[in-house]
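Shown next, in structure tokens, is the structure this report addresses.
One protein chain is absent from this view; the other protein chains keep their places.
Now for chain A:
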Amino acid sequence: MSAIRVQRLDVAAPRTILEAGLAEAPSNLDSTRIVSIGDELDMGTDQESILRGHGTQTRAETGALVASVAGVVERVDQLVTVKTLRTRYVAEVGDVVVGRVAEIVGKRWRLDLGSRHEATLLLSAVDLPGGIQRRRTAEDELTMRAVFPEGTVLAVEVQSVHADGGLALHARSARYGALAGGTLVAVPGALVRRQARHFQRLDGRGVDLILGCNGGERQGVARVAQALRALATLYLPIDAGSVAGALQVADAVGVATPDMGSRAYLTALVEDVAAGRVATAADRGQ
């Protein structure tokens, strides 16, 4: 048996690696749009007609528009918002999400999605085993634990967002349901880009991103999970492309799976991302 590997994490490492690696890449960073809490937002001449969106507030005394979160100012026509970069998962209808069953209450499963409000999956929003279509009875309620017991990892879709922020989920498709034989890697939901397809060979979405890698071999699963963790540590966007890129870098550098949190690998990964951004910028330029 091999000894347990203890990896000392340099907390500041991701920060320094990022700054060193990406600072040289084509700077799409507009520092004038970055604001802190309490900063006044200068909207120039049309201060009057501005619509204040999320992350903004008006001062009662002066009528000035002020940021209520630290983030990036975005403006669409008259609507001004300040977007935070780190926040709990904010659901949109149609999102594919992955979460664990926290408890079973009445005729609903309560899922832990890392969102601000609770997420529930109604018994009637689930396909019964065998795919029979019928009204759910009290008997079905009693067998809910047999379908998805507590702790089961589920892939479901957001059906609706209640007025109070609560989420209603559904799993009325063969694509959705319990996931098994994989590793659940939790990453910040803000990093996961919404795409047309979330069930890819490297799939996942939501706050928790699952690497089902359905049927993938054990080693493969671990490597993908490590790639995801590396991306999340560096706070780089996550989609099928970036995960594939991170895996490519890992293979090119020849890093062993347990060492994918190392400084050497993270540096190589950032360099690759920076190179990718240079290339994209060059394409646009032509």
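By definition in this document, a residue touches a chain if its C-beta (ideal position, glycine included) is under 8 Å from a C-beta of that chain, and two chains touch if they have at least 3 such contacts; residues count from 1.
Methods note: contacts and distances are computed from a predicted model.
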item: Hidden subunit of the complex - UniProt protein name among "Exosome complex component RRP41", "Flap endonuclease 1", "Cytochrome c oxidase subunit 9, mitochondrial" or "Casein kinase II subunit beta"; value: "Exosome complex component RRP41"
item: Identified contact with the non-displayed chain, of A:Ser68, A:Gln159 or A:Thr183; value: A:Ser68
item: Option touching the unshown chain, where A:Arg33, A:Arg136 or A:Arg263 are the choices; value: A:Arg33
item: Per the touch definition above, residue among A:Ile50, A:Met144, A:Leu191 or A:Ala225 touching the missing chain; value: A:Leu191
item: Hidden-chain contact residue, picked from the options A:Leu18, A:Leu65 or A:Leu179; value: A:Leu18
item: Omitted-chain contact residue, chosen from A:Leu234, A:Ala250 or A:Ala268; value: A:Leu234
item: Chain not shown, touching residues in chain A; value: 11-12, 15, 18-19, 22-23, 28-31, 33-39, 55, 57, 59, 66, 68-72, 83-88, 116-118, 164-165, 190-191, 233-237, 277
